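Heads up: the structure comes next, in structure tokens.
Of the protein chains in this complex, all but one are displayed in their positions.
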Amino acid sequence: MIAEVSESAALEHGLTREEYARVSERLGRAPTLTELGIVSVMWSEHCSYKSSRRHLKKLPTRGERILVGPGENAGIVDIGGGWAAAFKIESHNHPSYIEPFQGAATGVGGILRDIFTMGARPVAVMDALRFGPLDAPRTGMRNRHILKGVVGGIAHYGNCFGVPTVGGECVFADSYSGNPLVNAFALGVFAKDSIFLGSAKGVGNPVIYVGAKTGRDGIQGASMASAEFDENSAAKRPNVQVGDPFLEKLLLEACLEAMATGAVLGIQDMGAAGLTCSTAEMGGRGGVGIEIDLKHVPQREKGMTPYEIMLSESQERMLLVAERGREREVFAAFEKWGLDAVEIGAVTDDGNLTVKNHGEVVALLENSLLTDDAPLYDRPYTTPLRAAPLDGPQVSAPAGGELRAALTKLLASPDLCSKRWIWEQYDYQVRTNTTAGPGGDAAVIRLKEAGISLAMSLDGNARYCSLDPRLGTKLLVAECCRNLAVVGAKPIGATNNLNFGNPEKPEIMAQIVESIEGMAEACAHFETPITGGNVSLYNETLGESIDPTPVMGVVGIVERVDPPPGAWFLKAGRKLILLGGLLPGGDDRVERRFGSGEYAKTVLGRTWGLPPALDLDYESAVQAAVREIVRAGLVESAHDLSAGGLAVALAECCFGPGKVGARLAVETGRPAHVALFHEAPSRVLAAAPADAAAAVLGIAQRHGIEAPVVGETIADELVVEINGSEAFRAPVAELYAAWDTALERMLEAS
Amino acid sequence: MKFGVVIFPGSNCDHDAVYALSRNLSQEVVEIWHRSEDLCGVDVVFLPGGFSYGDYLRCGAIARFSPVMRSVKRFAASGRPVMGVCNGFQILLEAGLLPGALMRNRNLRFICKTVRLSVATIDSPFTNRCRPGSVLAAPIAHGEGCYFAGGDLLDRLESEDRVAFRYAGENPNGSARSIAGILNEGRNVLGMMPHPERACDPAMGSTDGLTVFQSLVAAAVPVL
Partner (left out) sequence: MKAIVRVALKKTVLDPQGRTISAALNSQGYAAVRDVRQGKYFEIDLADGLDRAAAGAQVHKIASDVLANPVIEEFAVEIRD
């Protein structure tokens, strides 16, 4: 065994004194440098979930459709007819700040590998993005640069790989200026009897390395993802990985062909912490050991040390265990696609990770030390950090002209404007399955083989979560499920990405705990178990935390392959029906809750108070009614009400190809701005032909939900009447222009 | 009728073409691996979209050296139909089967959207079933689709009626004279940036692309 290291080296690797003592005690000696590297990445927050694990256990993870839950590379749900879907979301926040293009590209690459390592062919990608304001005086230019790089990187990787990027969301706030968020979601489909797990088995079986050669890419990346940024982050730049989507596409085809031979027993991608994580986890899950010799590992650079090889985060690599005697079948698949496939070791029975270099042992660690026995913290927490006051300014009711100006301003705001500039750069049609693409409430892809469609929605809402993480998280789960309902889908499973600040600060830890508990309650209520996900902590720059940003991805089934109704109006003369009602549940303390809305943020320039009130049972009733109405084909369009409330949703419904207008007539005892812009949940705006309206109202009544008729569609103009008198009117073309080109105008400011 | 869809490393619209031709058009389809020189007796060769060899060096620049391209050249020289879409068009240009070049889109960004495409000639095996001057809805999805050629060549393409498709209305990528697809001198090789194979199924919002493939089927039936 070679030279051992000291405590100071351990501290430099981000381990605490206590953690170092624990390693030394388990080993009965000081670790070697390679061992220290291995332990530090496996015990990093990113790999070990040491701060969140205790609370993640509160999430519901079981259900009749769940085939594989958390702990594997991706969760798997049964979608019927012998088919299964694998999906997961993962963050690449820190790398995307350092090098936006490659950081985002490799984020997409990583999540795609998580899907096809299970045996599924990826069929859809979505992204949740957060950036600092594009027009901020000091950071605006940098924020624009980051956005352009991130979008370019996602497009580069997904388009080349040949997976459609079918949707997502993009929101702006100050707290992301020094710490953008890039959360990539991917979904794959396969026959449910051909699932592959990241588990080693069969003592003596060969351990095979496939894909790209190993270079000095991203060494310590997993540790980086678990440390706050400081002014020295620039010095970390050489660690950035470069993605090669072409190679990944070859790797996909080769892996699926190798798996089809039946000679592959277990397989895992090399993501964060590369060879280290894949060997330790595959051995750990299989209850076996793995021994490798680094001299066999294909290397891109000369003179790499064992430490560097074990910690490299070079992309587009996989580790697999094959059946002894059938290696040739596996190698043949990779040879066909021109990829390296090399036996680097074997499965052992000792439960250890043994790393040799030209025969000399450079690391010998029990798998359990790296996985199950990694530190688990019960971090203290108090009450969630709250930056905004509970009470806001007295808002006097705006006049008609002001309402029109406010609507225009909201439609042209960074959060609500059209994101066409972004999604037109993504090939959202490749594979010819996208029946509802970007820009709608939920994305829908048909599965030609299975005769059904899958709907998916990605959502986060830090505006709400920073005021009340528990309620905010419940609201965003509800919104994801409502997005699915408007395309006629029933949710079947979910994945989560928890983006927060430093968990060692009790008021941040409290955000995490409350958010997870809210998520647990809502997911249980909507019967959408969590099948896996990602935790991204330490999202802080110079001690300033991001707004708490849990992101949910919910997947649902539609039992048909035809396109669902769109969000926009198709023809004039249709009845407008507000399913759920104007202010469901007689929202209490509306003045306070109005402060969490987009109107407060954009028009009034400040937020305060609490998120909108949510009645989970009423929400379920609305969703059930909407689903039934949509599935029955009774409405021409259906659109979920969310940020910006009724007025913004109504305007968005006018922005289809026909630019059909509407006359909205509401009766309310509330001030006009509350009626038009409050973000009460549990509402969907639908347009129905006159002869179908009665059936729609009948279904609503049967589900016990309010469903006022609030006007009709008309040609070319948006007219708003409150309590019988006209508040304002605006040409659709004018509103559309403000909404459609806003992002482009913001980005093209130099 | 038998279509052959060529698969290069990095092709990613190959499955879509196979589905459209076999399921929406109901014709026989074989997949041809790029290392094979055997075209399996097909009647039409189809080079699909994607990112062959990652589009590294230049789009289509490495794929043109694949063994299959020797057979494709002979096949084209014998007058039989060869069609390249998107990356397939780029490969045909790099291989010298069509003239001109494709450059980065004018706005320097990848563009995915459905565009309006006017049929510029019906005198080809790919467009004989279109009505003259008709406009098709077809998706584009490319980063380098800006057709470039010298003025003389552009004049020649037009005078010889070899522009097959033009963008109608908006020219999304800055192509010279709004050219979206061209024919070779023999009129049996077509390259186009828009994806007709993505517009063959009612569920995808347009079936206008089917006309292009139906033209090929019609062209194969001798007129009595």
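In order of appearance the chains are A and B, and numbering begins at 1 in each one.
In this section, a contact is a pair of C-beta atoms (placed from the backbone, for glycine too) under 8 Å apart; a residue touches a chain by one contact, two chains touch by 3 or more.
Computed from a prediction, not measured in an experiment: that's the story for all the values here.
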Of B:53, B:75 or B:89, the one touching the omitted chain in the full complex: B:53
Hidden partner chain, touching residue among A:19, A:90 or A:217: A:217
Positions on chain B where the hidden chain makes contact: 53-54, 56-57, 62, 65
Touch residues of chain A, complete complex, unshown partner: 98-99, 102, 212, 215-217, 237-238, 240-244, 246-247, 300-301, 314-315, 338
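In this section, only the chains that are shown with their structure count from here on.
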Chain A and chain B, separation of their C-alpha mean positions in angstrom: 36
Chain A-facing residues of chain B, complex: 9-10, 12-13, 15-16, 19-20, 23, 49-51, 53-56, 109-113, 139, 141, 143, 195, 197-198, 201-205
Touching residues (chain side chain A, partner chain B) in the complex: 152, 155, 159-162, 244-247, 249-250, 337-338, 423-432, 434-435, 446, 448, 561-563
